[in-house]
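Here's the structure we're looking at; comments come further down.
Every protein chain except one is present and positioned as in the full complex.
Each chain gets a letter, A and B, in the order it is written, and its residues are counted from 1.
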Amino acid sequence: MEKVFFIIIASLSVAAALSVVAQRNTLYSAFSLIGLFGCLAVAYITLQAHLIAAIQVIVYAGAIMVLFVFVIMLLNIREEELRVDRNRLLIFSVPLGGLLFGLIYFGLKNFKIDEIKGAPVGTSEAIGQGLFSKYLLPFEVTSILILLAIVGSVVLARREKDGDIEDIEDDEQVVKVSMAEKSKVEETKE
Amino acid sequence: MLTTDILIEWLVKIGVVFFILMTAIAYVVLLERRLLGFIQMRLGPNRVGPFGLLQPLADGLKFLFKEDIVPLEADKALYVLAPMIALVPALMTISVIPFGDKIVILGREIALHITSVNVGLLVVFALTSLGVYGIALAGWSSNSKYSLMGGLRSSAQLISYELALSLSVVGVIIFSGSLDLVEVVKQQNSFWLGFIPKWNIFTQPIGFLIFLIAAIAETNRVPFDLPEAETELVAGFHTEYSSMKFAMFFIAEYANMVTASSMATLLFLGGWYGPFVDKFPLLGPIYFSLKILFFLFLYIWLRGTLPRFRYDQLMRFGWKFLIPVALANVVLVAGLALLIY
Partner (left out) sequence: MVPLSWYLILSAILFTIGAVGVFLKRNVITIFMCIELMLNAVNLTLVAFSSFYKQVYGQLFVFIVMTVAAAEAGVGLALVISVFRNRETLDVDKSNILKL
């Protein structure tokens, strides 16, 4: 039962991932990626990591991908032009990908662990405890990283001098995701 | 284990809640039209049935029989998909919202929520944050200037105000110490001095106001209805939509209003608690609906009263006022929590 469910989720996510790469329309790629994030959230639920599943949807599907979709719409990118040397690229990259997968696969193929008994660990309490005790330093460092990202994106997306309303809009959009992330981090403090 | 009677209980609950939600949405539309009429000194729809009570039925029939138009240059697949993407998360949110404590029907103890998730609050946020794709896609796929403008505006607006929304809820989480909506409500059960209910609105009024404003912006309602501003964008993202597809956007908007109202009730107004609810648990859903009705009335009242923001005012208000205040509120509430506990 669980295995059948896993196979369904896994094949859906592989299909979505393939579609991200195969689509020529960037917006379609973006929506395939959102579908993939949804599938992964379900996979996290099967792993008893409810908090991570919810945050996956909020942060990835709800904030990061909205930003992607917003930029695609703002720049009005309809179709990607076909490349002349497309076949040459395919000849190189597909075997390379196969090689990569082979390496990972043979490394992991026989990986097994003994089953460890115990309650599921993905509760918000446990994650909060971990973040605010043993991993406090990395947590604080990520908040500095976010601050840097905010400042960086404002500087980068700012247009010189002729600031108009639209300009303010894209600056603030870009800042937003970093801020969104930060608020999500704060939400789990409890 | 999954037994037949649990399955039946689920199905019955889903059916009943869905039916009530759809009826409520239909009548909120009617209420809005009548109330707006009252505010603007006219009558509003009163022809179909007594007091116009059958108007929603007539509207529904009309939607069904209208021609379903797909613009020639539209991106067909996305155009069809967009209203569904808007509607499904809006309806799914209701499944984690508790509307009462346990009651006993026919000797069975039944909890008054479809499903209980230990991160219920986050699930609501996750689902509502998905709704923006429906609007953005509708704007994109219609291949029309007005729709695209509406879609762009709405995605910018929704992600900006979502920040203030989630920050305003942090205060409630600090008090309740749980992301489970049932726990959040139960924490507000007791009284101060024997008669003032321990609702979060009294301990964090600023948080409540921020939540209310941000929720109105999230549901694209006046005075934040820029994505569909009739006077400038025709109808914004749903300019090209007709028939059932338009109805789906419509239902999604009202379902989001109901969700936002019930979240405000659960988080700040003590959910289903009220006088005598401990003795008669059936009163719970009634109190809950009354509180929701209050918020819905507020929505309509605002629509009848306020003009629309300009786009830059909207952005400035969200970023330079609401979010800093929300951040300050988090600090304030954290200090308060230290004092009380």
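The criterion applied here is as follows: a residue touches a chain if its C-beta (ideal position, glycine included) is under 8 Å from a C-beta of that chain, and two chains touch if they have at least 3 such contacts.
As the structure is a computational prediction, the values presented were derived from the model and not from experiment.
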item	value
Left-out chain, listing which of the shown chains it touches	A
Interface residues of chain A (partner: the chain not displayed)	2-3, 6, 10, 13-14, 17-18, 20-21, 26, 29-30, 33, 36-37, 40, 43-44, 46-49, 51-52, 55-56, 59-60, 63-64, 67-68, 71-72, 74-75, 77, 80, 83, 89-90, 92-94, 96-98, 100-101, 104-105, 108-109, 111-113, 115-122, 126-127, 129-131, 134-135, 138-139, 142, 145-146, 148-150, 152-154, 156-157, 159, 170, 174-175, 177-178, 180-181, 185, 188
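Assume only the chains that are shown with their structure count from here on.
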item	value
Where chain A and chain B are represented by their mean Cα positions, the distance between them in whole Å	27
Partner chain A, residues of chain B touching it in the complex	78, 117-119, 122-123, 125-127, 129-130, 132-133, 136-137, 139-140, 148, 151-152, 155-156, 158-160, 162-163, 166-167, 169-170, 173-174, 176-179, 311-312, 315, 319, 323, 330
Touching residues on chain A, where the partner in the complex is chain B	27, 31, 34, 50-51, 54-55, 57-58, 61-63, 66-67, 69-70, 73-74, 76, 123-124, 165, 168-169, 172-173, 176-177, 179-180, 183-184, 186-187, 189-190
